[in-house]
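This report concerns only the one structure given below.
Only one protein chain is missing; all other protein chains are in place.
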Amino acid sequence: MKKIVEWAEIGPMFSDGVSIMFGGFMGVGTPLGIVSALIESKVRNLTLIGNDTAAPTTGIGPLIDSGQASKVIVSHIGTNPVTGKKMIAGELDVELVPQGTLIERIRAGGSGLGGFLTPTGVGTVAEEGKQKLTVQGREYLLEIPLRADVAIIKAKKADTAGNLVYERAARNFNPVIALAADLVIAEVDEIVDVGEIDPDHVMTPGALIDKIVVRMGG
Amino acid sequence: MKKIVEWAEIGPMFSDGVSIMFGGFMGVGTPLGIVSALIESKVRNLTLIGNDTAAPTTGIGPLIDSGQASKVIVSHIGTNPVTGKKMIAGELDVELVPQGTLIERIRAGGSGLGGFLTPTGVGTVAEEGKQKLTVQGREYLLEIPLRADVAIIKAKKADTAGNLVYERAARNFNPVIALAADLVIAEVDEIVDVGEIDPDHVMTPGALIDKIVVRMGG
Amino acid sequence: MDAKEIIARRVALELNEGDIVNLGIGLPTMVPRFLPPDIHITLQSENGFLGMAPLEGEPLPGIVNAGGTPCGIQIGAAFFDSAMSFALIRGGHIDVTVLGGLQVDEAGNLANWMVPGKMVPGMGGAMDLVSGAKKVIVAMEHCTKDGEARLLRLCNLPLTARSRVSKVITELAVFKVSAAGFVLLETVSGVSIEMIRERTEAGFAISDDIKPMPLYS
Partner (left out) sequence: MDAKEIIARRVALELNEGDIVNLGIGLPTMVPRFLPPDIHITLQSENGFLGMAPLEGEPLPGIVNAGGTPCGIQIGAAFFDSAMSFALIRGGHIDVTVLGGLQVDEAGNLANWMVPGKMVPGMGGAMDLVSGAKKVIVAMEHCTKDGEARLLRLCNLPLTARSRVSKVITELAVFKVSAAGFVLLETVSGVSIEMIRERTEAGFAISDDIKPMPLYS
């Protein structure tokens, strides 16, 4: 399977109504070229799953601004006033999930687990609609797995087999979402020959990566 | 807190009846110097938690052979006939746990989770005594967290702050048990100055490591 | 010295040599600059590292805090993914978290993430931090801008977590939260217990060992 693709091939990988997990914290670690390709593709009714909605012009923000998302599942939206406005106007469904629960739900979805028990959110609005279980005398919420149709990843480097290396805090959600989607696309700063990355330094094994595209103007 | 210690200080860190998580797959990634120190210390009634009991003279095997363990929680014992003999003789309590469930129970214990749902073991003897839950139409076992008093780790390299790097398949259980014990001791081949390990290459953050000892004859 | 600085200086005295600390946004980020010189802490950042430091010189690729703002790293820092970051947070590997608060009540409940109809930013990592850190210190001004009490019998804003607050530090006083409710430990010089009672809706016991609030400077 040919993993390395051209930018023109990216847009057609998405269709209306798909769910997309994205890497990044306030845009750092978000594949900005893929976000641009999504805007150009004009796909609509997207469900976006990631840490936050960044700001109107950073990270995943432009996809909120463009009205292409109908739902977001994130841990906070406070830094992007557009998200709040669209939510209040009824144009965007916002599901807020505690950050640790969100990443763990994604990990569960990618790891074949049926869910997990977390103390986070017990006694708060986060427990609404959830089963509570007591284990070893402590109360927990049962949180269920989360998967997506596509994961869009930003890495510093890929080898031709798709092994990825992230840089500093740009790692964040990226290695975890690589486990939890049917199609996994990585935008990278550079591609090196297979064998150039020490097998101990690989952060996401190439087996998880379906497509690789090199950052424009990289 | 002084993290780097001498071998003479290792034995006294253990007392009768403690539970010990150990790294290693068939001895590869097991801290053999600490195993020797445990044998010399003559502590008894240990609970040993790890992947396997290796062979009588490799990995954790000598601690089974010496009769110092009263219980093991492992995924297999077939490679160490002494484990089987002691089990049949009623001298050793053996709890067999599927490998993926074992490492995930340790991760849960170290991550503040109250448990997780796994499909592994449904419809087998592994489900005995466990709660079954159905999520999204599939049946799962509820598995509960596992922690220990002490974790003993083998790494290739530590810096003086305790940041660890493992080598190849010797990584295995080590980074996970580092999360799940009250006292975490690492045996390393070498200690380098803090700053010599690239922060992106740290596999276990020094914050999790309490004590470091350098392999003898290293 | 304004209220925020008084609070930040007092919080700094709560930290011990070697502590792993996560600081919430706002006031808590001021704390490190008031640490005594013999106290070295390691800051954890939710987005995935240990060893956060102030920015020195030019920003470096990927070295940003949880708000996406360039920062520095200590020598010996370590980066990891978000699943590991919250394994550390929820798993009791963070010694202290210092967070701002909107309300704290006698049961040690904290509300600091949402004001229905006004502010719905999302909880981010706050619920996990408050659930998982060994010690939860709330650093907040004693009353709201309108003079309403923030130490309450029962929080009326949506909670961040139940029964997890260890200490509350304001510009007037320091309280611990015991099983029986608030205990006043310290007051700032010139502030009477009566004045604190006026500004505190919650009931509180007074420590046998009540002291003036030390202010390191």
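All chains are identified by letter, namely A, B and C, in their written order; residue positions are counted from 1 within each chain.
We adopt the following convention: contacts are C-beta pairs under 8 Å (C-beta built on N, C-alpha and C of every residue); 3 or more make two chains touch, one makes a residue touch a chain.
Values in this document were obtained by computation on a predicted structure and should not be read as measured data.
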Revision key, fill the gap. Touching the missing chain are A, B
Review point. Hey, which of B:4, B:39 or B:122 is the one touching the hidden chain?
Key: B:122
Exercise for review: Kindly state which of the options B:19, B:47, B:68 or B:101 is in contact with the chain not pictured.
Suggested key: B:101
Exercise for review: Could you please point out the subunit B residues that touch the chain left off the display?
Suggested key: 25-29, 51-52, 54, 58-59, 74-79, 84, 87, 96, 98-101, 103-104, 107, 118-126, 156, 166-176, 203
Study note, to complete from the structure: Where subunit A meets the chain that is not shown, the residues are 1, 107, 110-113, 159-161, 163, 179, 194-195, 199-200, 202, 205-208
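Assume only the chains that are shown with their structure count from here on.
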Exercise for review: Can you tell me how the remaining chains group up by touch if subunit A is left out?
Suggested key: one piece
Exercise for review: Name whichever of B-C and A-C has more C-beta pairs touching across its two chains.
Suggested key: A-C
**Study point:** Chain centre separation (subunit A, subunit B; CA means) in Å
**Key:** 32
Study note, to complete from the structure: Between subunit A and subunit C, the Cα-mean centres are separated in Å by 29
Review point. If you average the Cα atoms of subunit B and of subunit C to get two centres, how far apart are those centres in Å?
Key: 35
Review point. Considering subunit B alone, which of its residues make contact with at least two other chains?
Key: 112-113, 199-200
**Study point:** subunit C residues counted as touching two or more neighbouring chains
**Key:** 49, 73, 79-80, 86, 89-90, 131-132
